[in-house]
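Every protein chain of the complex appears in place save one, which is left out.
Chain nomenclature is as follows: A and B, assigned in order of appearance, with residue numbering initiated at 1 for each chain independently.
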Amino acid sequence: MLNLTPDFILIQFFNGLAYSLLLFLLAAGLSIIFGMMDVMNLAHGSFYMLGAYTGYSIARATSSFWLALFIAPLIVGLVGFGIERMLLRPLKGRGHLDQVLLTFGLALVVADFVRAVPGWGGEVHAFPPPIELAGSIPFGSGQYPIYRLFAIGVGLLLAAILGLIISRTQIGAIVRAGVADAEMVGGLGINISLVFSIVFAVGAGLAAFGGVMTAPIVSLVPGMDARTLIAALIVVVVGGLGTLRGAFWGSLLIGEVDTFGRALLPDYALFFIYGIMVGVLLLRPTGLFGRKT
Amino acid sequence: MSNMSITRREFLRKLALGVGATAVVPLLQACATPATPTTAPVVATAVPTVPAVVSPTVLKPSASFKLGSILPYTKVYAGLGESITNAMTLYFESVNYTAGGRKIEWVKEDEENDAQISLRKLSKLIDQDKIDMFTGIVSTAVLYAVRDPLNDAKMPTVISNGGGNLLTRKGTKGTAVGRYSPYIFRASFSSYQISSPLGDWVAKNVSKKVAICASNYGFGTESAADFKATFTAAGGTIVGNDILPPLGTTDFAAFLPQIQATNAEAVYSFFSGSDALSYVKQFDQFGLKKTMKIVGAGFMTESDVLPGQGASALDAYTSLHWSTELDNPENKAFMDAYAKKFPGKDVDVFAMQGFDAARVIVEALNKVQGDTSNKDKFLEAIRGVSFNSPRGKFAFDPKTQNVINQIYFRQVKQSGGKYVNAIIGKTDQPILDPENM
Partner (left out) sequence: MPRKTLLTYAIAIVVLALLILLPFATGSFIIKTVTEVLIFGIFAMSLDLLIGYTGLVSFGHAAFFGIGAYAAGYFALKTSPNILISMPLALLVVIAAALVIGYFSIRASGVYFLMLTLAFSQMVYAIADRWTDVTGGSNGLAGIPRPLVQIGGLQYSFDDATARYFLVLVFFLVSYLVLRQIVNSQFGHALIGIRENETRLRAIGYNTTRFKLAAFVIAGLFAGVAGVLYAGFNRFVSTGELYWTASGQVLIMVIIGGAGTLVGPVLGAALILILQNMVSSATDRWPTILGVIFILFVFAARYGVMGLVRQIFTRISAGEKSSAQK
């Protein structure tokens, strides 16, 4: 039977934390985009994947992980900006079905693009972490990789920054107002369509950042876009649409439950996550922190 | 959008439209379809395209030999499909796409790691393209799916990867049914051939105290079971419960502490592709490598993942029917030719299997001098094919029509600045896959 030592629990807690923060990076963007623009973006996982692959190429070309970490999200953010302007803007008011079809098609194109790029292709690629962070520290009877601790730290930092922006700055106020009532905000004279594009771009950039951060842990694999998308969607639903707090606590909940679930009962781990989602929706139909529409 | 008061006429109109479109579209397709053009699989660097259409000069169209293949070019196994296709191209080009006096016309389809789609493609190959022979299949699930249509169509088949044990066995055992077919040959391997010898060898050469960690899908659990059987028979003990991460796991952090807690001396690990890449790296990162050895099927450290695993894979013991380090003239020639034709691509066991599969097809055709009208004679020719392959001697077991594989025991070592699977031992006899369940 399983040895539930304090060591084991602590390790899984940290593992879960790392996974939660990755989910947060994706869910934050997805949730705000959904809450504010009512856009169901099935191509969000594509941004994550693009970030990872772009970062991989930058790191290989410049031998600098840090350059990759900062440049890749910028590039993907720009791509996201362009996609919002050209493809999503014209669909305003047309309902979710159209968005599903569009973003699904987009995801197909991006996945194929990744496969076509020389050097990326259909193979599996390892993305080594920077030498400074490549080691492990002793932990209990084994050791724990430093890079994961780094990822946790960065994730928490980013969450704090985002939280501050949303709650303390003017742009954050605009975003929050936009989630509550976008038309009203437009009526106040603010260029709401520009805000939309920026929010979408930031969401894409965050996802890309998550991609570069986790690539050293999970490597670059065809199909990585779909897997994380589903997890992020679950987090968004559990946390509530349009709320950063929801994305944060939702990620924490799902991330930890998933990690412990996989550690304790791997065959049923899936059920835990979906079970949580079903449970939350039954008790609070709009998610933990979502508002009732 | 919809009209509330639907009259009978509206209803019939819609019925007509729907039913009509359903009939018309495929009819249009039937009129429009010529011999299907094929493209070379997408390869990053320059790869010459496979000639898609039969050269019309001297031969009558019916004289060309149509080979159909289903291999993955998209989704998770894309790399394997590409390897196999590359090597097959390499071999066919070396014989100028001619065998038994006939021109080989090769129609390729994408497996897409999807049984439903592969079945459709197979139907197209058999019913529309009218292929004479079939080859390919990477995923075991797809393998089992196509077995029946191939058997029903009496299609001579050479499988170039899918290693599910059941394919070449006869009889039944519990709920499992052997899926042997007289038309299907396998030129790659069976899970049993790879993992069964390893159990005995590990018990005698590595450790008698082993934990099991295998990818939780058919191939993984089947291989683990075959390992356990011979391992325990040779006096080994399995410690702890089997740890079975789901297929597609990229973060093993949840499982590694459990493995460590077993205090085993070695861990039989079955993973391939991206799972293997992450597993081996993380096994090292979490410190397990300091106290435990890794043993497993060779796919875990094959060329597709070994460079990425790097030092983390050092000293891992694996069993496989081939290695880049195999020192025989055919292997050297094969690897040189592959490197020359596909620079920047690592040759791997999948490419080797494709190379052999292509050769089987050509040799069989040569044997019957291109006359495939007598199916039994053609099958007999395939059955009797034997040659020196990069893996050693190639021959089918006539009882199961599965290839007989010499299994090598390998250890990851550093050689000439790279990591390689050095050969440190081999089975006394080549391994046959059992005939019965």
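Methods note: a contact is a pair of C-beta atoms (placed from the backbone, for glycine too) under 8 Å apart; a residue touches a chain by one contact, two chains touch by 3 or more.
Worth saying up front: this structure is predicted, and the values here are computed from it rather than measured.
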Using the touch definition given at the top, which of the shown chains does the missing chain touch?
A, B
Contact partner of the left-out chain, one of A:6, A:138 or A:285:
A:285
Identified contact with the non-displayed chain, of B:117, B:314 or B:437:
B:117
Residue among B:164, B:257 or B:354 that touches the chain left out of view:
B:164
Interface with the undisplayed chain - residues on chain B
1-2, 4, 6, 9, 11-27, 29-30, 36-37, 39, 41-42, 73-74, 109-110, 112, 114-117, 119-121, 123-124, 127-128, 140-141, 144-145, 147-149, 164, 175, 177, 179, 217-218, 247
Absent-chain interface residues of chain A come out as 34, 40, 87, 90-91, 94, 96-98, 100-102, 104-109, 111-113, 115-116, 226, 230, 233-234, 237, 241, 267, 270-271, 274, 277-278, 281-282, 285-287
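The criterion applied here is as follows: only the chains that are shown with their structure count from here on.
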In their complex, what parts of chain B are in touch with chain A?
42-45, 73-76, 78-79, 82, 216, 243-246, 248-251, 253-258, 260-261, 273-274, 277-278, 281-282, 285-288, 304-305, 307-310
Quick check on the complex: what are the chain A residues that touch chain B?
2-3, 5, 7-8, 11-12, 15, 18-19, 112, 115-116, 118-126, 136, 138-139, 141-145, 147-148, 217-219, 221-224, 227, 259-260, 262-263, 266-267, 269
